[in-house]
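Got a structure here, written out as structure tokens. Questions coming.
Our next item is chain A:
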Amino acid sequence: GGGDKDRPADGAAPKLRVALLTPGPISDKSWNGSAYEGLLRLRDSLGAEVSHIQTKTPAEFEENFRQYGAQNYRLVFGHGFEFQDAASRVAPSYPNTIYVVTSGRVTGQNLAGVAFLFEEASYQAGMIAGSATRTNKLGLIAGTELPPVKASFEAFTRGAKSVNPKVEVITSYVGNWDDVSAGKEQALAQLARGVDVIFQNADAAGLGVFQAVKEKKALAFGTNANQNAIAPDVILGSVVIDLPKAFMLIGREVQSGAFQGRVIHLGIKDDVVRLELNDALADRISAATRAAVDSVGAELKAGTFRALADMIGRDSATTPATAPAAPSKP
Partner candidate 1 sequence: MMGRGETAQSETTLLSLERLSRRFGDVQALDDASLRVRAGTVHALLGENGAGKTTLMRLVFGLLTPDGGTMLWRGASLRVRSPAHALSMGIGMVHQHFTLVPAMTVAENVALGGHGRFDREAAAARVREVGARAGLSLDPSARVDSLPVGAQQRCEIVKALARDVQLLILDEPTAVLAPSEARELLAWVRRFADAGNAVVLITHKLRDALAVADDVTVLHRGRSVLTMRAADTTEAHLANAMLGERTIAAPGDVDAETVVAAEHAAPALDDTAVAPTQAPETVLSLREVTWRDARGVVRVQRANMSVYRGEIVGVAAVEGAGQHELLRLLSGRLTPEQGTVVRPADVGFVPEDRHRDALLLDAPLFENVALRGAGLRGGRLDWAYFRRAADELISRFDVRATGAAAPARALSGGNQQKFVLGRELSGEPPALVVENPSRGLDFKATLAVQQALRAARDRGTAVVMYSSDLDEVLMLADRVYAMHAGLVNEVIPDRDAVGRAMLGTLADDAPESLGDTDRTPAGSSA
Partner candidate 2 sequence: MSTTEVMDIGGAFLESTVRTATPLALAALGECVSERAGVINIGLEGSIIAGALGGTVAAGVVGVGGGFVAGALAGMAIAALFAWFAVGMRADQIITGTAITLFALGLTGTLYRSVFGDAGVALSTPTAGELAVPGLSQIPLIGQAFFSQPAMTYIAMLIAVVLGWWMRHTHAGLALRATGEYPDAAVAAGIAPRRVQALAVLFAGAMAGLAGATLVLAQAGTFVEGMSAGRGFIAIAIVVLGRWQPLGVAAAALLFGAANSLQTLFQAMGWAGVPYQLFLALPYVLTLLVLAGASGRTAAPAALGKRD
């Protein structure tokens, strides 16, 4: 979408200007695609003027952050942990711009990280997978190994073992996020080893995982966006990050002037992260499992769930997260 070129006259209430930097193409139906949806939501609901850029390399992160700062954008999202260092370097130079790094843990006056508690719903997905498997073998496939991916795989494994201690988990990495055929081959290799449920987090390459699962009539979980419709006959459910909702929460906070630099935790409690089951396959999940999953959900909402306490930093939210970043420099 094109940016609105009209500049508000001096003194008039400035229009909210929001920018988004994604590390990959917005046509991936997943991580980047839903962030772009969030940006459009801000445009449509809050009347914001928006801009998007797909960055290719860390060298471009800082440059684009600075460009948006210099153009007085009010809110700039860096979509992924990899934007942390650049954001913390740039933020002090542009105090009027708020930098938000999703999956990040950096904070500052005008800098926030958003920790999506993706683990919570991943745990629930693991419970369902653990009870749905007939072979007791579960597969995990990702593009490359990233912190949120690792955490959610760990939570998924714990959830599966909580209902079925016999399950064995196999992890494979495609090596990139857009080679669909390679994603499919990784899935087929796992399926040949007896895996019958696969939880994938591989963006576009994940489509290949679904294709393999479809062909071999196994089961799968979607991630990031609600991917249930992509292969309704094999996808049990999706672990969704409702990025539009998250963006709206942050956008409203910024608009209202209540923004504070911190790590913003968003999870099941906030209805930003949730497990969305595929109704078409509802019969594949036993009532008992469903009840167990729901009760975990309730505990997560209440903040009483302990099984992920060591992984999820919501309790430590008060202590500012230490960024690996160095002191910033203009």
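On the choice of candidates, all candidates are chains of the complex that A comes from, given by their letters.
Rule of thumb we're sticking to: contacts are C-beta pairs under 8 Å (C-beta built on N, C-alpha and C of every residue); 3 or more make two chains touch, one makes a residue touch a chain; residues count from 1.
The structure presented is a predicted model; accordingly, all values stated were derived computationally and were not measured.
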Chain touching chain A (counting every copy) in this complex, out of 1 or 2: 2
Quick one: in the complex, what on chain A touches candidate 2? 25-29, 33, 36, 145, 168-173, 175-176, 178-182, 184-186, 188-190, 192-193, 195, 204-205, 207-208, 210-211, 214, 227, 230-231
